[in-house]
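Removed: one protein chain of the complex. Kept in place: all other protein chains.
A, B and C are the chain letters, set down in written order, and residue numbers restart from 1 in every chain.
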Amino acid sequence: MTPTIRIQREDFDPAAEIAAMSAGRTDIGAVVSFSGLCRDEAGTLSALELEHYPGMAEAEIARVAAEAAARWPLMGLLAIHRHGLVRPGEQIVLVLAASAHRRAAFEAADFMMDYLKTRAPFWKREHRADGTLGGWVEARSEDDDAAQRWTI
Amino acid sequence: MTPTIRIQREDFDPAAEIAAMSAGRTDIGAVVSFSGLCRDEAGTLSALELEHYPGMAEAEIARVAAEAAARWPLMGLLAIHRHGLVRPGEQIVLVLAASAHRRAAFEAADFMMDYLKTRAPFWKREHRADGTLGGWVEARSEDDDAAQRWTI
Amino acid sequence: MSDTPQAQTDTRSVKLVYFAWVRERVGRPEETLAIPASLATVADLARWLKTRGEGYEAAFADETVVRAALDHVHAKPQAPLGDAREIAFFPPMTGG
Partner (left out) sequence: MSDTPQAQTDTRSVKLVYFAWVRERVGRPEETLAIPASLATVADLARWLKTRGEGYEAAFADETVVRAALDHVHAKPQAPLGDAREIAFFPPMTGG
């Protein structure tokens, strides 16, 4: 099982990715998908700008994916993370995990998201609806707490 | 937020359901989907036959969904469960949960699946690849254990 | 009711429905029966059904396995039957 990692400016199609992961296979019992979307923060946000560290972003997500693949019996694992400007309602991140049984698929997807949040080198900055440039989004300590649920 | 519950013989399209749940909304930050698929059990299975208790199936899933909606701040919740004959590689069940933040979406989808497994009145019987009718699938004690992770 | 002498002859009509291997062993998917009004709980009813023949005996052989629902709501063995109109018996669920 080779994880698929993509860092891209373009939007993506979760449906196509889900279909591709299970196409022609009859040993997969569970597919969990997580889609992270840009919220408009009650109308105050016009876009999120996602800066990333090219090279390290791919490498770090690949390391987290390899860790997930070592911990759970996965039949498919995919992570797509966008960079650049993302508008409210648009997708930012997609994680898919497939396994014979649901517990592995749920836990692997949950684990991937916790580690993407705290280890993948991406930084969000707000562009406000009033045309001004907002600040950099601050890391949330609850994200660190979430990642620490997993012993790695 | 009114949960959507569907019990049907026909297949379903997770992509369309995911799209419908977030269409035109800019307050959703996370969508988790779970797709349960029919495995071929290393080629020994030709189909699963799903018997259900009409009326109670809808009512019970609606109760579990209402419990999930009371526990997590959800912006969308959907469960589709098929009955009748399902072939290897085909979908059996779909759960979608949407929220502002990922933790609620993950937990609600996970909770829904644990309770669908142990409380929704569906019974699986195997149709074997050699043409014989297999036995009724036995309930797994680990499914009960999974459901008991949640205090309700 | 069960402590009055006439109670044992009182009956009431309920619809019983069966699923999966309970249905197969009983030999029918549903039936409407006049059950003794003295049956207080789900377990009382299951024990009474067991006396109705081999199929029922096989279905309810292990009383701790068969599950029940009263009017579409899960019910434990000790649950009172109340005025339930439709009573279901079935194996542990295996959906999802």
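As a convention for this text, contacts are C-beta pairs under 8 Å (C-beta built on N, C-alpha and C of every residue); 3 or more make two chains touch, one makes a residue touch a chain.
In this text, all values refer to a predicted model and were calculated from it rather than measured experimentally.
Undergrad: Which chains here touch the chain that is missing from view?
TA: Checking the complete complex, the chain left out touches A.
Undergrad: Which listed residue (A:Arg25, A:His52, A:His101 or A:Arg128) would be found touching the missing chain in the intact complex?
TA: Spelled out, the listed residue whose C-beta touches the missing chain is A:His52.
Undergrad: Of the listed residues A:Ala30, A:Ala47 or A:Val93, which contacts the missing chain in the full complex?
TA: A:Val93
Undergrad: Can you list where chain A touches the absent chain?
TA: Interface residues of chain A facing the absent chain: 36, 50-53, 55-56, 59-60, 81, 92-93, 113, 116-125, 136-139, 143.
One rule holds in what follows: only the chains that are shown with their structure count from here on.
Undergrad: Report the inter-chain centroid distance for chain A and chain C in whole angstrom, where each centroid is the mean of the CA atoms.
TA: Distance between chain centres, rounded to whole Å: 50 Å.
Undergrad: Determine the centre-to-centre distance between chain B and chain C, using the mean Cα coordinates as centres, and give it in whole Å.
TA: 28
Undergrad: Using Cα averages as centroids, what's the distance between chain A and chain B in whole Å?
TA: A distance of 23 Å separates the two centres.
Undergrad: Among all residues of chain C, which ones touch two or more of the remaining chains?
TA: Residues 96 of chain C each touch two or more of the other chains.
Undergrad: Quick check on chain B: which residues sit in contact with 2+ other chains?
TA: Residue numbers touching two or more other chains: 36, 113.
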